[in-house]
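Report on the following structure.
Removed from the display is one protein chain of the complex; every other protein chain stays in position.
Read from first to last, the chains carry the letters A, B and C; within each, the first residue is number 1.
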Amino acid sequence: MTVDSTAARKPRRSSSTKRTRAKQPTADQPELVQLLTPEGERVEHPDYSIDLTPDELRGLYRDMVLTRRFDAEATTLQRQGELGLWASLLGQEAAQIGSGRALRDDDYVFPTYREHGVAWCRNVDPTNLLGMFRGVNNGGWDPSTNNFHLYTIVIGSQTLHATGYAMGVAKDGADSAVIAYFGDGASSQGDVAEAFTFSAVYNAPVVFFCQNNQWAISEPTERQTRVPLYQRAQGYGFPGVRVDGNDVLACLAVTRAALERARSGQGPMLIEAFTYRMGAHTTSDDPTKYRADEERELWEAKDPILRLRAYLAAENLADEDFFTTLEQESDALAKRVRDAVRSMPDPDNMAIFEHIYADGHALVDEERAQFAAYQASFAQEGH
Amino acid sequence: MTVDSTAARKPRRSSSTKRTRAKQPTADQPELVQLLTPEGERVEHPDYSIDLTPDELRGLYRDMVLTRRFDAEATTLQRQGELGLWASLLGQEAAQIGSGRALRDDDYVFPTYREHGVAWCRNVDPTNLLGMFRGVNNGGWDPSTNNFHLYTIVIGSQTLHATGYAMGVAKDGADSAVIAYFGDGASSQGDVAEAFTFSAVYNAPVVFFCQNNQWAISEPTERQTRVPLYQRAQGYGFPGVRVDGNDVLACLAVTRAALERARSGQGPMLIEAFTYRMGAHTTSDDPTKYRADEERELWEAKDPILRLRAYLAAENLADEDFFTTLEQESDALAKRVRDAVRSMPDPDNMAIFEHIYADGHALVDEERAQFAAYQASFAQEGH
Amino acid sequence: MAAGTTVEKLSIVKAINASLRKSLETDNKVLIMGEDVGKLGGVFRVTDGLQKDFGEERVIDTPLAESGIVGTAIGLALRGYRPVVEIQFDGFVFPAYDQIVTQLAKMHARALGKIKMPVVIRIPYGGGIGAVEHHSESPEALFAHVAGLKCVSPSNASDAYWMMQQAIASDDPVIYFEPKRRYHDRSEVNTTAIPGPLHAARVEVPGSDLTLAAYGPMVKVCRDAAAAAAEEGKSIEVLDLRSMSPIDFDGIEASVRKTRRLVVVHEAPVFYGAGAEVAARITERCFYHLEAPVLRVGGYHAPYPPSRLEDEYLPGLDRVLDAVDRALAY
Partner (left out) sequence: MAAGTTVEKLSIVKAINASLRKSLETDNKVLIMGEDVGKLGGVFRVTDGLQKDFGEERVIDTPLAESGIVGTAIGLALRGYRPVVEIQFDGFVFPAYDQIVTQLAKMHARALGKIKMPVVIRIPYGGGIGAVEHHSESPEALFAHVAGLKCVSPSNASDAYWMMQQAIASDDPVIYFEPKRRYHDRSEVNTTAIPGPLHAARVEVPGSDLTLAAYGPMVKVCRDAAAAAAEEGKSIEVLDLRSMSPIDFDGIEASVRKTRRLVVVHEAPVFYGAGAEVAARITERCFYHLEAPVLRVGGYHAPYPPSRLEDEYLPGLDRVLDAVDRALAY
């Protein structure tokens, strides 16, 4: 990698000509913060700017590529029967890597079940994410290791946990921030509204990051709202912004600003990352039942990885070497994940009775003992 | 009553001078729709106007006075031990009578536990309201008789019932509207947010009428929101407006407009009636624990009844006769309520087992029979 | 077979679908509501094709909010509709729990009978499908404890069809628990028969030495257990309870007076589960007839485990036979 940082900054266009092109808010397509067009051109935004080194830019690219590769491998592993289910993030890499890379180590993340890219940014070992999808645990990692909470499946619940955690951060006088991920579908849950209320009333340092991927399983976003989701925040007394969720630079810039805002005591903010679920809801889903292929094709033209690649290429920010190395790294990651999953042991039967209570429970002890005796009786019969 | 309708209209001031005075929105006191000042002067509002006959004006006055009298009588009955509890509407007469008188017969009302004034407008016999407070039933009236649903105690729940009912109205192609009452405290409940979402998505003909009486038991509205509540609606895609909740004319005009909007297929609207709970939360409450007397005094100057009385007097819209007759009517109402409550029979013990299921339930039958036998055994012992 | 009868071999999914379709056809007040029930036909395809044929006004994709779904269904019922609500999975009914317990269940009583609440809540429930957390639970006791609700669960396609017809016809709220791991089990459905009462237990397998009582997904396990026991010369009666509220105690009592031994089987945790209620009441009714205590086989007092452990967690053939042996050993 030889491109120096001066080179990286040079090709950035002056904002005036591009800005018009980048955002033309209309009634159903309101203002979208964008810093990199689908064609890979850098544009400026009056409120959000970003200044990245080539290393950082390549880093973002690498994150997205590796995340996508990991995700694809997980999908494959599901097809091969190694996982029971997989929820792919395909298409949402920019939203997740952009927001994930905006975080500081001491910030805390509350994900849904689809935040594999954010997990990546938090240095959570990707194989950790697979345990629940393989059916060997219901999450299982220690959230405090990487300040990355367990995946939450009950839609919207985690937004309240994030708010409470952020209330605690404020109580501690710490300057960390908290980020809560949720989907367009989740925006309808009462819990999310209550999280908005609590965070506003207590001025909690939490950023609500809504990935509007246009679908909640088979339901388009119009089943959840009749106005753009980012506008929801206003009525609770904090700002909301819509960002191009397929533009990793914009996602990074906007999330950074929101986190900084939270840290400096200005309270919550809502970010709607306008993106697209390129794949099925999960491997159990069949999107042909409810959406047209053309829609997917439209969004393919906005692919988050392609546009950054186009930019890197156009600005000579990455050479062939970089891409080749990354390809190899991807393969290695995929292999590592594959091997790790395949060798992931089934939990011991007795695990049923573990970790139900921290301080024990008489009935659990009784049932554990009965179960052990019952199992032993088979072993004896087997003799 | 001899004042004719021409006379009634004559004294109305031209809007220009008064308007400035009527509303001076500030940061913490945003625009408030007002048509009658605390001093009883008629003012105009650019968006909401109203044109009432003297009869109608006197009618509103009469409604408020009788409601307040009924309410006071109920409080007395509670003190005398005839009721277990009473939730007084003192101070909220204008919000309730104004909105209640905006309704058509075919509209449907979903109240909280405090909507005695709305019940009055719906011709619900006041004594019906007292059953649950006396402890002889949990509501008990037939909502369909007056299109007035049972009082709902679980905060916020009824907003979803109202929304569902309104979805049904729309499905039927009827042009009725539905109104859901709730409090400032209730605005924090997830159910209310979900009602906003459902009503917006299905464009249901429902008006959300929030009586912001400044308090949810001991908690001031700042514990629920950091921006004015009427603004909540915007983020769900429908309009919100704040009205002077102690101005019966403004409440009537705004609610009428909102209902008309709903009827004509334009969907939901939120009205925040800015008012004050002059009394305790309920007879079990002791507001001296948490709020200063001065606050009450400030609001006494904005009394909804006094201001309409001042207007009627200033404009010669009601004579002594009217007030004397009304006083007698009030006394008669109080007496009727008192007598009715005192003679309200306790329910039969067997009522425990009635109306649990419409189609019966074997266990209820069994327990009913056991209970009857058990009771009979005492009767026999008594021999 | 009488003339005009229609017998078809259907899966439980198809039977419920046919039953919903029939109700949509015959009563224009019937509505289907839930997440993804429209174009997708629900994640299990129970409502497949219904929106296409009956339109978006009758088969309604809702916002993702269970309290909202049940709360608006209550409002629609007040307006004269008969909503059939789908909760996508057992573990996602809890956001709606408040509306179900404090409103739906109590509205009829609150109005002294002047309101009726003909709302059906369909919940695909139970485990055995290798799913992730919240997708395999059996929460029926949490509803059966609550007065004002009725809880039923079919174990076969015929019951799936007819019990849905009866649930929709009922003026009371009915929680209709669908044994999701049996969804594709096929059996005969006579759509012109006259069904028995909704809340009556049925003798699934007659026997004389011991009664196995179960409902929903566990009926098949008990049938298999009875067959296995028969090979060892034990005559096991299998009762399909069909209804968890009310419970047909008369039916159970009749069986137990004959067999003198009872084992209750369900997937839900044993602790505070339906088995406790059956055991307590039948022991009271049959104190002098029981030769052994009523035994219970069910889930442990543990969260439903990750799927690789579910076979150990779920009451299977062996655990049922073990309990049978223990009961017979008294």
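Throughout what follows, a contact is a pair of C-beta atoms (placed from the backbone, for glycine too) under 8 Å apart; a residue touches a chain by one contact, two chains touch by 3 or more.
None of these values were measured; they are calculated from a predicted model.
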item: From C:R110, C:K234 or C:R260, residue that would touch the chain that is not displayed; value: C:R110
item: Residue among B:A72, B:L90, B:V136 or B:A340 touching the omitted chain; value: B:V136
item: Options A:G84, A:G164 or A:P287, residue touching the unrepresented chain; value: A:G164
item: Residues of chain A in contact with the chain not shown; value: 137-144, 149-150, 152, 154, 157, 159-169, 171-172, 190-191, 194-195, 197-198, 201, 354-359, 361-364, 366
item: Chain not shown, touching residues in chain C; value: 67, 91, 94-95, 97-98, 101-102, 105-106, 109-110, 133-134, 141-142, 144-148, 245, 269, 271-277, 279-281, 283-284, 287, 292-296, 300-303, 330
item: For chain B, residues in touch with the removed chain; value: 84-85, 113, 131-139, 153-155, 185-186, 188-191, 216-219, 223-224, 284-285, 289-290, 346-347, 349, 351-353, 356, 361, 363-364, 367, 371, 374, 377-378
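The definition used in the following text is that only the chains that are shown with their structure count from here on.
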item: From chain C, the most remote chain by mean C-alpha position; value: B
item: Result of counting contacting C-beta pairs for B-C and A-C, higher pair; value: B-C
item: Chain A and chain B: spacing of chain centres that average the CA atoms, whole Å; value: 45
item: Between chain B and chain C, centroid-to-centroid distance (C-alpha), Å; value: 42
item: Shared-contact residues (touching 2 or more other chains) in chain C; value: 62-63, 65, 67-68
item: For chain A, residues that touch 2 or more chains besides their own; value: 187-191, 223-224
